[in-house]
Structures are given as structure tokens and as C-alpha cells.
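Note that one protein chain is taken out, while the other chains of the complex remain in position.
Labels for the chains are A and B, by order of writing; each one numbers its residues from 1.
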Amino acid sequence: MTANILGEFEGVVKRFKEIGALNGLTFKIYKGVNGLIGPNGAGKTTTIRLSLGLIKPDTGSATLLGFDCWKQSLDLRQRIGILYEKPAFYDHLSGLDHLKLMAKLKKLSDPLGESKQVLKLVDFDNEAQYRRISGYSAGMRQRLGLAHALLGQPELIILDEPTSNLDPLGRAQVIELLNTLKKRGFSFLISSHILSELEKVCDHVILMNGGIAVRQGMLASLLSEVPSGIFRIKVHPNEPIVDLLKQEESVKSVTPVENYLIVITYNAHKFQQRLPFLVARANAFLEEVKMEGNDLESLFKIAVAQGDKR
Amino acid sequence: MWPNNALIDLFKAEIQKAWSFPILEIAVGLIAFTTIANIHVLLNISTQTGLLASFSILISDSFFDSLYSQMLFLSIFCGVLVSLSFARDYEQGFMQTLLSSPVSRSVVFLVKFFAVILPLTILTWVMTTSIVFLNFYSGSSVMVVIEKALWALPVIFIALMFCGGFAAFISLSLKRTIPSVLTVVLAGFSIWYISTVTSDVVGNIANYFILTPFPVPLIALSRVFGRVVTPFISLGDFEYVLPTWVFWVLSVFYALVFLVPVYVYFTRRFEIRE
Partner (left out) sequence: MLFLNASSEHVPRSYIYTLGEIPVNVTHVYVVSIAPVGPGNISVGYFRITGNAPGLGGPPSELFAESVVLPLHLLITDPANRTLFNADIVTPDFFAVDFNTRGDYLVYLTNNGNKSESIPIGVQFGEGNLQNREFDKYMLSVTLTLIGVILIVVGVVKKLVAKPVLSC
């Protein structure tokens, strides 16, 4: 494993009864901020649990920091930090006491000092740290969980949906904090379905769908591949218009995604002129039309629509 | 895996979590409730030479009756607490947090398990011994009480190990709090009820019911106390025929029969899937 690669999943398969949660997942985790993105059911949480030795892969190999995720899980857990979507604590303890306990379990030489340091890092060094966790708000619990994940300067920090329980202000604060920590040299693997936020922090991105990695690479490089002229339209009914769109010479591809049609065009301007005519010919009603930008969300939709497997 | 400060702190945190208000208060109240109902008043007449032997019988009876009356409540209470410790933590995501910490699974299991068993054993033992001691205190009886109490301690521990092991097995299988607790309560009542069925009702097969988990440790204790007849338990010839070591071996077997497989499963194959 080179110095830049912190972890590697190779052909990992995990099935829960008949359901294939991971179907040959292959990707690498690099130094910096890695985003693991995908829709619900893509296998992100399964991937994270597998990383921490909470789940055993059926086949394939998963290694982080040179340790096998299942067989050497204990050694691995000494070196990484984790923040779950709904962090759980010893609620009867105060925030500081809980961190001290976790610091002792990590065999840190100065549990109290380290705890106070990480609390300061996440802007949680007020009197609330002495109060019982049972009285904390969701945002406070999230901060405490982040402080817990940062204990002991871990080589990799795994964050599972770190902003899902927060209001917009809280989310913005967490993103800002992640950027600060990134500058300090921390590496992250962040799982999220809020793509607009990930775009602000990620260096590398792994797009997951159906238990496999459909795209992965540097964010900037991937975004440069997003073609212009992508439209998301909502037409009712949409079946008649699909054939018409496919026959249209300005249209490269048409893919139904949920209630929408993702239309990739060669010529966005010409398509915009032709669309009303096509809708009328199909005797349909155009409810919504939106031109997608050059962003992570568009990239993800393309990857999912194309079923790209690289 | 010698316990260091961190593991001791983890154990303390688990005990505080498992015994948070009002669990401890309910346990103390119910143990006292069942014990006080079985106080043997101090009234004994014997010769001087036979005084110690006579006291020994009285104190043995007192310990035995007290523990017998507590056993149903204790076993169900223990099972419920262990179920809550495993199943509820799984449901609430705390098991995931613990297993993601730099602590081995073995430690997690043992800490959670013994955070319930050890305090309950000590609480039961202290309260029972204190009440027997208060009842029978006199110059000659102190050593007898201590001797009987020392035997009662491992018996209580072994009996609760069975209840806890069974509850851990159920809760890690079902992974849901309410079904686990209900199953444990029902099973506890059923196992207790079986041991009370007499041969009048079911015939000779009732003789074998004394080999079920509920009466076995109590019979082992009664043998150590030098008692042959165990009150309130249906008697069969079986009980007189079998040697003492059979009951001790069975007690240890029952203590481990669920515990060991569950421990191995938890440390080697248990997965967090939700």
C-alpha cells in the first residue's frame, strides 16, 4: 500500500439472506477527505460497518491502514475514529467523562488533556461538557461524537452521515469544521447522501449504487467529465415522450430516474427549442424542466443512470 | 486481559448504566420483600453439646428458605436486566459504538454480562446474609452464619449465570428488546413451574424435574449444608439416590450451557446488521 492509500476494498461481497448489500465492491481510500456517496440502500452503511469489523465480508478483502478489517479489527480500531449517524453514549456520564473513558480505552497517556483538547477543537469547551449527555441536543451530541472520533489524532476518521440530524446552520458549522480539520492534516471517509455539502470538502469521491462503486476518483477530475446539456424533466405521462426523445437528433440518451427523465443532449440550445413541440406531439403535460449544473449531484445522477461500472 | 484502569472504568460505567434508577431500588426492595417473608425467628432449644449442630440446621434452613423464595424473582430479574443490556443497546445503536471502540469483543461481552450478574449476586448475598445474621446473632452462631454464607455465595452466582447466559442467548438471537424480555420472563416462569410439578400430577417423570436448572443449585447447597430433605420441593427417590457431586456438576453445566456458546458467537460471528 503506497503512502497515499489508506485503505482498499477489493471485490467485497456481502449478502444478508437474499439481499446483496455489497456486490463486488472495489475502491481505494486516499489521504485527505474521501466522500462515499450514494442513494439509500447503496451499501454505504454496510461498507462502513465492514470497515470497522462489525460485519464480516462473504468474499473479497477489505483493509484499512494495512489491517484486515475483520481479522485485525481491534488493532485497526486503535488507529481510527468513527462518528455514526446517531451517535450513542453513556448518557448518565457527562460529555467530558465519556470522552475520558474513551481516551483511556484508546490508551492515551493524558486522557483528561486529550479530551479537553478535542472538545476545544469542535467548539464544545463550555460548561456543557460537565453536564450529563442525556440532556444534550442533537447538535451537541453530534459535536461530542465528532470530538470522540478525533481522540488520539487518528490516522483516518470515518463519518457516517455526519450532518443528517442537524439543522442548516449546524450542517454549515460541521462542514466548516471538517475543512479546518482537513487543513490540519486529518483524513476522512465521509458517507453522505447530501451531495452539495460533500462537494465543499471532498478531495476524492466514491460513487456507490447497488452495492458497487460506479465511479471513483478525484472530485475535480470527475466533475470535469460532467457534460453540459443535461436536463431533468418531469412529464406526465412520460412513456409516450420517451420514444420521441430517443428519436430526436439533439438527444444523446434518455433515462427514467424515479419520476423524472434525465436527458443528456448534444446540443442544449436546440433541445430547449424542440422540447415543447415534442411534449405536444406526445399529448403530455410538462410539469418541470431543469438544466443540471456541473456538480456532484449531476455526476451522481449520470453515473446511476448510465449504470457505469469502472 | 488483566483489567487495567480503562477496563475498570468501563465496567463501572456499564454497572451504572445497568443499575440506573429505579432498577437498583426495585432490586433492593424486592430482595428485601422476599427475604423478610422468610425470617426464621430465633427460638431453639438444645443441649450445650448439640448447640452448634442445632444452630447449623436452623441457619441452613434460614438461608435455604430465603434463597428458595428469592430464586424465581431473581432469575427473572437477572434475565430481564441482561436482555436490556444486550438487546436494548443493540436497538439503540450503543452496541455499535462499543464494538467500534478499541476494546475487544470479549471484553465488551464480559463487561456487559458481569455488570448485571456480579452486583445482583453481591446484593442478594449481602441482604440474605445480613438478615440471617441479624436473626441468629449470638456468640456461637456467628461462625456458623459465615460458613453457610460462604457456601451460599457461589450457589447464587452459579444460578444467576444460567439465567444471564440464557437471557444473553435470547437477546442476541432476537435482537429486539421487548420480545427478548417477554421470552426471558416466560421461560423463567416455565422453568420454575416445571420444578414445582409433583409426581401426583404427572407420575414418575416428576422425579426428573429436580434435575432442571431451578432446583439443581439449591439441592447442591442443601447437600453442603448437610440437609437431606429440601422443603417445598417435590421429592422423588432420585434426589436421595444421586450423589452430591452430580448436582454441583449439573449446576456448573447449566451455568455454562448457554453462556459459552453465546460468548463464542459474540466474539467470532456476531454482526451489526441494522
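Keep in mind that, in the parts below, contacts are C-beta pairs under 8 Å (C-beta built on N, C-alpha and C of every residue); 3 or more make two chains touch, one makes a residue touch a chain.
All of these numbers come straight from a predicted model, not from anything done at the bench.
Asker: Out of A:Asn4, A:Ser134 or A:Asn259, which residue would touch the omitted chain in the full complex?
Answerer: Of all options in A:Asn4, A:Ser134 or A:Asn259, contact with the hidden chain holds for A:Ser134.
Asker: May I ask you to list the residues on chain B that touch the chain which is not drawn?
Answerer: Residues 21-22, 24-25, 28-29, 32-33, 36-48, 51, 55, 131, 134-135, 137-140 of chain B touch the chain absent from view.
In this section, only the chains that are shown with their structure count from here on.
Asker: Just give me the whole-number Å value for how far the CA centre of chain A lies from that of chain B.
Answerer: The answer is 48 Å.
Asker: Under the touch definition given earlier, write down the residues of chain A that touch chain B in their complex.
Answerer: Counting only chain A, the residues touching chain B are 16, 49, 52-56, 74, 77-78, 82, 84, 86-93, 101-102, 104-107.
Asker: Within the complex, which stretch of chain B touches chain A?
Answerer: Touching chain A: residues 5-6, 9-10, 13, 16-17, 20, 89, 92-94, 96-97, 99-104, 269, 271-273 of chain B.
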